[in-house]
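Subset of chains shown; positions unchanged.
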Amino acid sequence: MSLAQGRPYLAIPGPSTMPDRVLAAMHKPAPNIYEGEIEEIAARVAANLRRVAMSSSHVAIYIANGHGAWEASIANVFSRGDKVLSLVTGRFGNIWALNAAAMGVEVERLEFGLKSPADPARVEETLRADKGHEIKAVLLTHVDTATSVRNDVAGIRAAIDAAGHPALLMVDCIASLGCDEFRMDDWGVDVMVAASQKGLMVPPGLGFVWFSDKALEASRSSNMVTPYWNWHPRAFPEFVYQYFGGTSPTHHLFGLDESLKMILDEEGLPHIWNRHAALARAVWAAFETWGQGGDLALNIAEPEFRAHSVTAARIGGGGAERLRKWLETEAGVTLGIGLGMAEPGTPEADDFLRVAHMGHVNAHMTLGALATMEAGMQALNIPHGRGGIAAAAGEIAKGVAQA
Amino acid sequence: MSLAQGRPYLAIPGPSTMPDRVLAAMHKPAPNIYEGEIEEIAARVAANLRRVAMSSSHVAIYIANGHGAWEASIANVFSRGDKVLSLVTGRFGNIWALNAAAMGVEVERLEFGLKSPADPARVEETLRADKGHEIKAVLLTHVDTATSVRNDVAGIRAAIDAAGHPALLMVDCIASLGCDEFRMDDWGVDVMVAASQKGLMVPPGLGFVWFSDKALEASRSSNMVTPYWNWHPRAFPEFVYQYFGGTSPTHHLFGLDESLKMILDEEGLPHIWNRHAALARAVWAAFETWGQGGDLALNIAEPEFRAHSVTAARIGGGGAERLRKWLETEAGVTLGIGLGMAEPGTPEADDFLRVAHMGHVNAHMTLGALATMEAGMQALNIPHGRGGIAAAAGEIAKGVAQA
Amino acid sequence: MSLAQGRPYLAIPGPSTMPDRVLAAMHKPAPNIYEGEIEEIAARVAANLRRVAMSSSHVAIYIANGHGAWEASIANVFSRGDKVLSLVTGRFGNIWALNAAAMGVEVERLEFGLKSPADPARVEETLRADKGHEIKAVLLTHVDTATSVRNDVAGIRAAIDAAGHPALLMVDCIASLGCDEFRMDDWGVDVMVAASQKGLMVPPGLGFVWFSDKALEASRSSNMVTPYWNWHPRAFPEFVYQYFGGTSPTHHLFGLDESLKMILDEEGLPHIWNRHAALARAVWAAFETWGQGGDLALNIAEPEFRAHSVTAARIGGGGAERLRKWLETEAGVTLGIGLGMAEPGTPEADDFLRVAHMGHVNAHMTLGALATMEAGMQALNIPHGRGGIAAAAGEIAKGVAQA
């Protein structure tokens, strides 16, 4: 008998759970797109997007998903034949690099496997070897949502600087912005890419590219950009439609305006970062406890390199996939599938899953997801260490006790 | 640091969590109230209300809350000076009796305390003593939402019959309908009262009174009814507005039409009863485990007399109220306050709380609420037995394994 | 070929068109009903209800429709056997009187037909004749939504005073509040009754009774009230649930809170009254022009006695009903049926319709309804004077030109 009937909980790493206020803000007639409130909303959203990235520079808004934002970032910065250094720590870093290559950029890859962050030393070494400064930029994924590794953005910037190399630092924060701490200015990021549907808590449909003056300068001499991706009119619009390269994404703007208010003016970024950290620790504690009595393990061994927004894990013997399906049909929870951890179609592909804890998420949602996992493991006879939820609850108690 | 930011979970015993589909169904322009779709909806809702009560007889719909439905039931059945036997097992049974008295009915009370169901033997005995059959009806609360006791409706009917007494059986199912098994016809219930906001998963605003032919007959000679409460035009309408004694409750009807479809045509009543039973067992298992290491206890000792929709419990030393507040501000869960278990304002009043598990509720929501309670007890240093969630998860696993 | 596909316009005299903001405010999870935001909302709504009635005294909120509010007003003020003077100017005044009688009040009726307001002179005369002051109250309908007559409330008060009679003045403003000017204190009204679904722009489901200190005093000695209708705990609550005699009407409160904000703090009552007056004049101008070339007429001849919220009219030869049906199926407009103007089922019953212009209504909606009527009359070959819309448009232009 299914016990799933009730409010379903979607714990996949994007789209995340939308706040009721965001969905309500989108349930409205369309506004005029040439004048009136749309002008205020567009300006406020653009300003707040800079705030959410801790950036004092520029932002372009695209009607697109994250793949579109990736393409926009490449199209503005590069000319065909330019060279980029891509740091690959998972499936999504890989695709960004492949897309750059498909667009005519020469890609040099540094691979760090599926369980480790990018190593600043290798980056520094590679850049030092690039005597002619042919590498125009370094591509880095802050959190790769497939592996749930979290890269040390400031550390990579330091490596670039240590090498005395002028490369731009381009960072994909799609799976981290609004969840994990990120400071565009302080960390010396030149181009940052994100999208609406994860930490920003809005349905999929908007991509964003932030860029520094240095990146702006670089874009002036690039030859690859097309009218839709061109960030100049979007970041420096004379008329409101230029923000969006044509018709405004009216309803997504209504939603994003509301979510940015919640993020910046109500909860506040530092609190959000701490909340995600505490919830992540609860998830880790459960898995670590379970792993003491079974073939379960977090994908990323070292806590400092684990994302705070999503957790990839392994449950051997196909347990991950069986558990995922049980949760969906019997308990009302949808976890994320494992992505890019094993060859699709092989038995190993069924050993991975992901638990998201990004955006509009609290102790109840997270502990509830973990507790249904424990029920599922009991139901499916998946061996696991006892006391996982008590351990997770303990982390929640500790998190709340923090100042 | 609060970890409540996210989708809040309201686990009070009514109003319950509304399904998104129900709220969406209510987000619509008003219809014509004299003709068109309102006629179909009203007829379908009335028919489905009979189905949800397992009743082949009559139903009147009131724009009112449960207190209004109580008043309607009294107003139709009695004349001033008539006598009723009231079986009191908690605060709500008590108020129904008080209201009847305030309306001019002579009330004889049988009190069963706050931790026990009504005893059929005492009912039989009392009715046998009523040689002149002055008692016109017996008032029974199926589930008293304050004590979470669940009375044996069929057993009380049997007691009435055993006494050879013609009294009508009037039952308040406000806190049980759509959660606990209830069979109006099979169990010989003459009048049943319910409301929209609990098992029926619709916002507060509608009350219902079902009545048998025998109750209908009784109502013909009563002198107390007023135009608004009169169940005749509502149950046997010629025009659509008569269902509602005037203007239709248009938006509540949209919502109720949708929820009754979900209940009757999608999940089905037997599945719903079983789901509530399984979730209730999970809650009980957690409390029983916790109680082994601390001053915690379920209010109702015997499982067969515990409601499947709500659980009242005691956590000594004011722990209940401290825990409730912690959950609300830190974890995103709102539990129900204790009601009617101790004198308001006394320290003992802070020893009670209620966990609701009624209506649109699943394993995730329920286990999540329990797991946040465990976190809260850790945070607040409330002594409790370990392993509560593992035990609850085990009950969920067992529940799913049921055919 | 139907040209109705599009946003339908419901121009019946209640429920009226709900603002999107009101529906959005109601599309929310339920709140806790014992503490928290519900306490603020209930207090604010009660305060704003007094403001909307221009009243400094008391208000009770009922989960009920207008019929329930009528019943509440009677139940609180009277004892069985008390006498009331009922001024009947249409179907709804008639039902209020019938209900009072059914509840045990002795009703003396003054009838003023279906096309005229209550005559203060006859009221004064009747009261003067009541030397023993047996008449406890006078019942008056401000706007009878069936006839669309608007009574002179202040004039009736003056008549009562001129007669030196102590009778309470009880006024039904269901179809006028939030549309036509109404001043409870200034006009000496003791009891006023209204509901949520007309000028207050919220779905049906709430009724309200305002009462003066004098009415409060009268209620202390009455013997008819039942717990549900008792206005004392509702108007002077110690706990939040007492406002509502039990479970709060959570979602209606969300909606009403929003609509009262729009009415009182955004548009403002004087502007609302003027807007309704201007829209009403546009409707009248169209009908008057049409009537110059056909068998059409407004029900109320004298403009000063016409409601500003609804207009009843006659189109001979069954034209009203044919036009109403054409508008609904072909043009996307639903007008109100004629009510109480002729014996149902007779050919004459098809000669009446009503156009509502109450609540959330603007020039576009009103002129659009009139213009589709003109299209319908052309389509159905209903003779009518030319230039109706031009005349209506002229009134709109004049209305806008007003300070």
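Every chain is named by a letter (A, B and C) in the order it is written, and numbering of its residues begins at 1.
The working rule: a residue touches a chain if its C-beta (ideal position, glycine included) is under 8 Å from a C-beta of that chain, and two chains touch if they have at least 3 such contacts.
All values reported here derive from a predicted model rather than from experimental measurement.
This structure file defines a homomeric complex of 4 copies, of which 3 are shown in place.
Keep this in mind: only the chains that are shown with their structure count from here on.
Annotation: the chain A:chain B pair of sequence copies touches via predominantly the same residues, more than half of the used numbers being shared. Superposing the C-alpha atoms of chain A onto chain C requires a rotation of 180 degrees, rounded to the nearest 5. One inter-chain figure worth recording: chain B and chain C are separated by 36 Å, centre to centre, where each centre is the mean of the chain's CA atoms. The mean-CA centres of chain A and chain C are about 55 angstrom from one another, to the nearest whole unit. A straight line joining the Cα centres of chain A and chain B is 44 Å long.
Multi-chain contact residues of chain C (touching two or more other chains) are listed as 24, 27-29.
Those residues of chain C lying in contact with chain B across their complex are 8, 10, 12, 14-18, 23-24, 26-35, 63-68, 71, 75, 98-99, 102-103, 195, 197, 203-205, 226-228, 244-252, 334, 336-337. For chain A in complex with chain C, the touching residues are 20, 24, 27-29.
Those residues of chain A whose C-beta lies close enough to touch chain B in the complex are 1-9, 17, 19-20, 27, 267, 271-272, 274-275, 278-279, 326, 330-333, 360-365, 367-372, 374-376, 378-379, 386-387, 389-390, 392-394, 396-397, 399-403.
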